[in-house]
Every structure is written in C-alpha cells, then in structure tokens.
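Only one protein chain is missing from this complex, and each of the others stays in its spot.
Residue numbering begins at 1 within each chain, and the chains themselves are lettered A and B in the order written.
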Amino acid sequence: MVDHFKIARPLEFYEKFIQQEVRPDGRELGEFRSTVCNLSCITTANGSALIKIGNTTIICGIKAELASPASEEPCKGFIIPNLELSPMCSSRFRSGPPGEQAQVASQFLADVIKNSKCVDLETLCVESGKLVWVLHCDLICLDYDGNITDASILALIAALQTTKLPKVKLNEDTDKFETFESDLVSLALLSHPVSTTFSILGDQILIVDPTSEEESLSMGTITIVALVDKICMVYKPGGNPIASEQLPTLFERAIERGKEVRSLVDKTFSSAS
Amino acid sequence: MVDHVNELVLPGEILTKFNESEKTQKALLGPGLRQEDGDIIVSKPGILKFREPNVYWVDSFQKRYIPTKSDTVIGIVTAKAGDIFRVDIGGSDQATLSFLAFEGATKRNRPDVKVGDLVYAKLLVANKDMEPELVCIDSGGKNDGLGVIGREGGFMINTSINLVRKLLSAECELFKTLGKNLQFEVAVGVNGRIWVKSRSVSQTIAVVNAIEASEFMTNAQIKTMCKKLADTLAGF
C-alpha cells in the first residue's frame, strides 16, 4: 500500500516525511549517509582511493606521466580529472562518449582543484620548461545512488593524498631523465577541500546528501566546497531560488562536514600505515 | 491596476493597485497574466491593457505563433497520412486536417488537396497538451471562405503576430484605403501569415510592401502611404 502511494505520488510521499523532519531512510534533513573510505586499493596506480557514501561508490585511480609543460607556464604540472558514468552504475547512462553529466562533473572537479589550490602545481615540476608531471585522475562510478559530486571530490582528494611519485633525475651520461621507482616521494597537499551538496525540495526545504530518488524530485541543488575555516567554492546552477538568509546555515553545515570527513580520512590513513 | 494600464510591464511584476469596486468583481485575466497564491503576476513583457467591464491582458510583441482555439490560420500541407493531412501552422507541433473537414467531402469524394498547398483553416482543437486540429468548414458545414487558397498564384509572407492583429482590428484603415485604388485578394492568418494576390506581380509586391511597412504606422500615416503607392502605380 505504501509502495503504491510512493509510486503514484512521490512528491507527496516525501513531503509527509519532511514535515516530521525526517527522510524515508530514517535520516534527519541535515544528516549524511555513512561514509566509508579505503585508501591505496589499486596497487598498480600511483595513488588510489575508494569511497562509499551510503550506496554511492566511486573509485579514483591516479597515474602519473611525464610530459613537456605548456609554454605559457613552464614550471607548472597538470592534474586532469575525468569522471566516468557508465551503464554499470545506473541504467540511466549509455555507453559511448561521456554524456553531459559526466563532462560537467569532470569540469567541476578540475575547478575545485584549481580554486582550492590543494596541490601546488609547481611541485609537479621536474625541470622547468622541459619536464613536468601530469597526473591523470580517473574516477569511475561503480554504483550511482545520488550525490556523485561529494563522493567524487572526496575520492579525488583522498587519492591525491595517497599519491607517491618516483624521483626523477637527469642521467648525465645519456642526457635523459630517469625515474627511480623505488625512491618514492609523497605528494604534498596544501589543503583538503570537502564538498557538501544540498538538494532543494519545494520552496524552503534543503536536504543534505540526496539519494538518487531524492535527486529526481529535487528542484535544484547547491554545492559548497569548504576548506578548514573558509569556503572555496559555492556552486548553484539554477534551480529554485533561495533567500540569502538561508546561506549561513548551509555554510556552517559544510564546514562541519569538512571537519568530519577530514578526521575520517586521517584515521584511515593512520590505521593503514 | 488603473495606474498600470497602458504602461510597460515585465515578467515577475506583481500587479496590486486595484480599484475598490474592481476588487468585488471578478477580473478576467487574458494572455500574459497569471494567478499565483492570490497575487496576479505578469508573465509576458508588453503593455498592460484593460477593457470594460473587467478584462485585463498584456499586449506583447511576438513572432512565434502559439495555437489557440478558433483562430483562422494559413497552413502549408506537408504530408498526407491515411485520412488526414499534416499541416504546418508555425507552432511547435504540426496540425492535423481531416479530409472530411471540407465542404462537400465524403468518404468517396475526397478533396483535391496536394502536398505543398496553402490552406486557410480554422483551429478546432488547440491546447498545450494535444496536437492542434484544423477544419475547413464551420459548424453548419459551409466553407465560409476556408479551404485551399493560392491555386492560381499569389504570394505568402510571414510577419509578426502583432501586425496581423492590427490589420484585423476594426480601426485599421490599410485594406480599405488600398482597396480604393487597387484590386487585390488577401487572406490573413492569425499565425502571422498573409497571402496576397493581385492583378499583376508588381501590384502584388506593392500590396505586400504596404502591409509590411504599416506595422508601426498610425492610421494617418497609412492613408498617406497608400495614396503615394497608388500614385506611383498609376505612373505619376
């Protein structure tokens, strides 16, 4: 009986729960699903991480490659994120070239890295003007249950934390660069951005960490990327308008979530090593 | 409301100034206005108009036609599909025209309509959820000027919806003045299409130019223009 109501009138079904300040899966409006983090799971990659937020699962692998830098910025390396949304994670995606959602998400990841300045691209430089590291960050969604944004940013930053790059030295005799696979240097991150996505249901109601069902009912989203005590990015692409008075609560929640996530990742790190 | 009439309104503006007496009456909202939670909000940019007793609407400048019931339009037949014709009327969907909707048409006696013909028809069904339907007869079964036009020539132009409404309004002097000196046949479709046929090609072109030029002219200016046109055509 309950299922029939849910299928016929999904919005009213949800509203009944929202009025009591809970959601059908038992969470409060501001509560995240349980987050699980698994680091360095891909041994053949320079860095990797597997993140699960509820059922949403994203794995990120980082491969480093050497290349010549751009002529306008001769001592900066490159970080190239790419998110893949394939039919494996959800039936809504088709195989083939990346669709719009995947492209927008990849661009968003690139923007977060640029805006938060979490990696100083100059540390990726081996020889100015000649050789720099290029980090290809491939993210694959294994299970799509909403809130890809938060999961992918978390996976990317966690994977970058585990990344170890081999030392590169110029061999004087052959005049070629050599990599020493046994001598690895960890990549130093200057900051750890953490994102929080809110979904706008109806006029004033904002819920955090939407599931796939909640996303299909939402009338807009707003993503806030937080550093330790600052905000580095606010992204609200259209959707129902919100009053500026609602923003402070969102910022607080985003900063709180940032602290929770960072301590989780640190704990996982220390337990692994 | 009284203050706003004949003023420019933009979407998102809420109309509030009602007269006391108007408040007790019901107000009829025409195109461009909608009601939300007890407020009246403008949805199209244009000039707010009012007509006694209580009709308000927004006159906006539009090029795209949105099908509305009982409009007479000029359509172009694009395909024959079984018992119906598919007609392009310039809206987002193609309209259907049953072959029985012509005067004197029966299952045996099919009307002589080919792909590419112009038809002057009336919209029987037109709402946002369904495909529009056209008919070429009125409720009595007579064709009343509707049907295929342009078999023997003529020229069809596309204009804005506003020009067509202006030409069809009672005070427009264009056709009356032109008709004093020129002989021509004209069919005006509310979807912004006008078909003109005159004695010779140059006269047809003259009429078409006069129609297009009259878009922003007052009646006085139209009269002068028609006079000049008639003089030029006569050779002075």
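Assume a residue touches a chain if its C-beta (ideal position, glycine included) is under 8 Å from a C-beta of that chain, and two chains touch if they have at least 3 such contacts.
The definition used in the following text is that contacts and distances are computed from a predicted model.
Q: The chain that is not shown, which UniProt protein name from "DNA primase large subunit", "V-type proton ATPase subunit E", "Checkpoint HUS1" or "Exosome complex component RRP46" does it carry?
A: The record for the missing subunit names the protein "Exosome complex component RRP46".
Q: Which of the visible chains would the unseen chain be in contact with across the whole complex?
A: A, B
Q: Which chain B residues touch the hidden chain?
A: Counting only chain B, the missing chain is touched by 6, 8, 10-14, 32, 34, 41, 43-47, 51, 59-64, 66, 91-93, 128-129, 162, 166, 169-171, 216-220.
Q: Across the whole complex, list the residues on chain A that are touched by the chain not included here.
A: 100, 103-104, 106-108, 110-111, 114-115, 117, 219-220, 222, 229-244, 247-248, 251
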